[in-house]
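Down below is the structure, laid out as structure tokens.
Of the protein chains in this complex, one is absent; all others appear in place.
Order of writing sets the labels: A and B. Residues in every chain begin at 1.
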Amino acid sequence: MSTAAGGAGAAGGRAVRASRGARAAAIGFLRRSWFVLLILLVWWLVTAAGWVDPYKLPSPGDVLGTLGTLLTERALLVDLGATLLRLVEGWAIGVVAGVLLGILTGGSRVLEDGIRPVIAGLQAVPTIAFLPLAILWFGFNGTAVLAITAFGTFKPMALATYGAMHQISPTLLMAGRALGARGLFLQRTLVFPAIVPSLVTGLKMGWSFAWRALMAAEIVVTGAAGLGGVLELGREIGAIDVVMAVILVILVVGIATEQLVFARLERWVNRRWGLVGAR
Amino acid sequence: MDGACKTYEGGDRPALLPTSFTVERGEFVSLVGPSGCGKSTLLGMIAGLLRPDAGFVEALGRPVEGPGEGRAMVFQDAALFPWLTVLGNVEYGLRAHGVARAERRERALEAVRLVHLDHVVDRHPHELSGGMRQRASIARALVMRPEILLMDEPFSALDAQTRTILSDELQRIWLETRPTVVFVTHNLIEAAFLSDTVHLLSSGPGRIVRTYDIDIPRPRDEADPALLDLRHDMLERLRAEVDDAAERRAQVAEVVAL
Partner (left out) sequence: MAAVAVLATAVAGCGGEAPDAVRVGLMPTITHGPALIALEDEFTPGLAGLPVDEQVFASGPEEVSALLSGSLDAAYIGPGPYVLAEGRAPGRLRLLAGVVNGGQAFVARPGTGIVDARDLAGRRVAVPAHGNTQDLTLRLLLDRAGLRASDQGGDVEVVPVKNAALVEAFRQGVVDAALAPAPFGELLTARGLAAPVPAMDRTIAEWEIPATVLVATEEFARANPAATLALVRASARAVARADAAPRAVARAFNDLLDESTGTRLDGGVLLKALDGTHASTAVARGAMARMVRAAEGAGYAGGPVAPAALVPRAG
């Protein structure tokens, strides 16, 4: 009798612990998603109450339905895949080019003073303004889109690299030089790793610039699969539900890359570089 | 051996008035003085990291034109590379000089053992205490087998206890390896404890005001009354200097005002 009661008590304790864990998880989920849920609620209320015309703001259900149709009938996943591939390629090219330029010219006052203002000036020009040029150089095809995406990433990455290089501790540089490091060896083994933490922030910025440039370019250079083309289709036929469905997809991809890639990368770098404020 | 290890005849940068001194091979020399007396500038020029505006620096019989050439440096805040492990940090200089991997590893482990860090070789700098970081920094310099070891206030950021322990360690290491050491500090007892010669620098525009030769036999004890007397004497001298400097500055201000 007593042993049975003891067993029940232990089981009860486990249940309490389990429910506590579930509660903590639920609170964690709410803490991160309350804003999304609020938007969805307001959106649903506004459309369900009939306060707005459906052609101006389709209901969440309609948009999800359209998303389903796009996925099954227009092969939206193919468009998404094509866009993501271009995005990653263009971004990677832009990152490598921007960081290389920043590191190789950031060490010299003469080079940096000449090059940096030009890039900063170009940063004010929307990347898409170069699309006609890219089409002439690379053709009316995916290569031009890729070039625009890479260029859109390159500018902020080069500027971020310059900025990061100015924040390298002078003592660290002196320590490296005192140990005999110089030239390319110094750039590769000291300057580059020293700016990695700042570059992670730059990578995120480059990613969002890559998205913008890519979408703008895909809207013009059509004929291949891509989210930009679907976005433009929705605009052209006045189907706001298609536009919102694509925005939803881009938003989800954006949140996913932030959470799954950049946040992890940032945590890893912060841990490895021993930076305070790492969460 | 070549008598004159290095000579410096300074230019007239505001931080440092023309200054000359010589360090014998195998000697432990300290440069002591208040903040802003140009100690670190002086060390940077010997290391070849800074260039004198005028005059010249000579090391091991050759003029100093850049870093390296048998000189290694230890910095105030350790200045370890945060992305490398202790071993990676210690190996860095060897990598820069193109030493083969196996030899690199062997020499680095030897240096790490010398500073008693062999149990943390795979840790990153931020996982170490301040004292351990500074030991790693010393190992990173020693692994280069420097003929001249330059130390820029290496213990100033440490608590008193760690500082005492590391001073003892440095004495032991110096007795084992016998490099020439130029040690910059503002801690008088530390300087007296470690050095064969102490150069006292003035504040304001820096210059050497007094030189002490210390012939107390090693290994020494920090509580040695002879050291404490020496410290007292140096302190008096420095106080007078600080007052003089204040007076000089006041005079300059007056001239400028006119």
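Descriptive notes on the structure:
In this text, a contact is a pair of C-beta atoms (placed from the backbone, for glycine too) under 8 Å apart; a residue touches a chain by one contact, two chains touch by 3 or more.
Everything quoted here is computed from the prediction, not taken from an experiment.
Within the full complex, the chain left out of the display is in contact with A.
Across the entire complex, the residue among A:52, A:77, A:125 or A:275 in touch with the chain not shown is A:52.
The residue touching the chain not shown here, chosen from A:74, A:182, A:212 or A:272, is A:74.
When the omitted chain is restored, the residue from A:64, A:220 or A:250 that touches it is A:220.
One chain of the complex is left out; on subunit A, the residues touching it are 42, 45-46, 49, 51-53, 55-57, 73-74, 132, 135-136, 139-141, 220-223, 229, 232-233, 235-239.
Everything below uses one rule, namely that only the chains that are shown with their structure count from here on.
Put simply, subunit A touches subunit B in their complex at residues 169, 171-172, 174-182, 185, 189-190, 193-194, 196, 272-274. Residues of subunit B touching subunit A in their complex: 44, 47-49, 67-68, 71-73, 75-77, 79-84, 92-93, 95-97, 124-127, 140, 144, 150.
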